[in-house]
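With one protein chain withheld, the remaining protein chains of the complex are depicted in position.
Then we have subunit A:
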Amino acid sequence: MSTVSQKESGAPAASPGPASTRDLSGGCGDDLERQCCGEPDQKLPGTHGVGDPAATFSGDSPFLSCRGRVIKWFWDSAEEGYRTYCMDIYDEDQNPSGIINLGVSENKLCFDLLQSRLTQSDMLRVEPALLQYPDWRGHLFLREEVAKFLSLYCKSRTALRPENVVVLNGCASVFSALATVLCEAGEVFLIPTPYYGAITQHVYLNSHVRLAYVHLDSEVTGPDARPFQLTVEKLEVALQGVISEGVTVKGLILINPQNPLGDIYSPGELQEYLEFAKRHELHVVMDEVYMLSVFDEALEYRSVLSLERLPDPQRTHVMWSTSKDFGMSGLRFGVLYTENQDVATAVASLCRYYGLSGIAQHQMAQLLRDHDWISQVYLPENHARLKAAHTYVSEELRALGIPFLSRGAGLFIWVNLRKYLPQATFKEEELLWRRFLDGKVLLSSGKAFQCKEPGWFRIVFTDKAHRLRLGMQRFRQVLEGRPHFRT
């Protein structure tokens, strides 16, 4: 049930990478030694100080420290799929045989709306204060807007407070900073799998914090359960498992709406998980970056900030950003909301490293304060487009007889391609992933999300209709064994 990840796959959403294909639940001692004897490019980091990691990472970088080689490994192997894509991006006119990206979770459906909003005159003001060293927590004008915005859109019971807000350059940084200030190096957060794999890298790179998995199964076990259902029992077992290995667990990471499942937690479930965390004095890091991307009106999404009573408010930390809900991951804007002033202050103390441009801060404040535009223009249109794209891909999948989780939130669909694997192994999963890439469509395979069962893939459906259609066409061709492109 529980496995402290001995290595850090760091594989971002788009790629299993060579390392991710290995099972890394080894303990210490012999296992490590055995791993160290592996092929250099398959050696996994996360075991510094043991044996001679430098030897395994030597190769082409004699100017780096041992640690530097491990860090470089993240870059070299983990981003493989994404970089292949970057070198060969599909373009209708310029590169029609380029790769279609259905792997990276980005919302490209509403660029027209955002472009017109972001070029309105209120966005273009540049004031001296924006050019100078900021308040490291984020400019007050922005924190005030964030507090108001979250109060409104998270439906909080009471008004949220600007002093509980810290602004950083993206949620990756929020993860990194929280890991630094909440954990010592080597301590762990629990996280239910499958999960957005890049978190591994976020908490590890600077902070050397690791993730311990709460593995969930696709099999449905009860009348009220759904596939990959998280239960308190599973959390308990995982926690005890990690503790029995002598590792300190500092917190629990929950993603809601969940990435890659698209599930949303009910208020009852949320409350249970939070109570569990409280019992064990665990911090809860709530990643709510998809909170406004719930496009099925029948679903009632509840932010943790909307709960009547938080079991342990001082240990509950919420993050949100405009990356997903407003389709602007390139803007690098992430916020932390925590009532714990020590945590807020400590995170803010790191803001020299996680600072966001004053100009971007001004623009975010202008955007977030425009509730009329958000509620009347952007959100309805975004939801309609999300729904249309989701419906299109769902129908394609049904036509192919592919099982998938049909959810009404997020930018992606979690599909089961097990029947296309000759054997149910991650090796075969990777081969299929490569066949997709060779067929010029980039997907994310389950291994990148630390899914326990081989054969799951995440399809991101938030691309423009013509690209999405072409992407799905290539997807079908690869599965039917007649890829359009040959390498």
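Criterion: a residue touches a chain if its C-beta (ideal position, glycine included) is under 8 Å from a C-beta of that chain, and two chains touch if they have at least 3 such contacts; residues count from 1.
The working rule: contacts and distances are computed from a predicted model.
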item	value
Hidden chain of the complex, named as in its UniProt record, picked from "Mediator of RNA polymerase II transcription subunit 27", "Tryptophan--tRNA ligase, cytoplasmic", "WD repeat-containing protein 54" or "1-aminocyclopropane-1-carboxylate synthase homolog (inactive) like"	"1-aminocyclopropane-1-carboxylate synthase homolog (inactive) like"
Contact with the hidden chain (one of A:N95, A:T221, A:T248 or A:T391)	A:T248
Given A:V166, A:L182 or A:L305, the one touching the chain that is not displayed	A:L182
Residues from subunit A at the interface with the omitted partner, ascending	49-50, 60-69, 71-72, 74-76, 79, 86, 104, 106, 108, 111, 114-115, 118-119, 123-136, 169-170, 172-173, 176, 180-185, 187, 198, 201-202, 205-207, 248, 250, 281, 283, 313-315, 327-333, 340-343, 345-346, 348-350, 352-360, 363
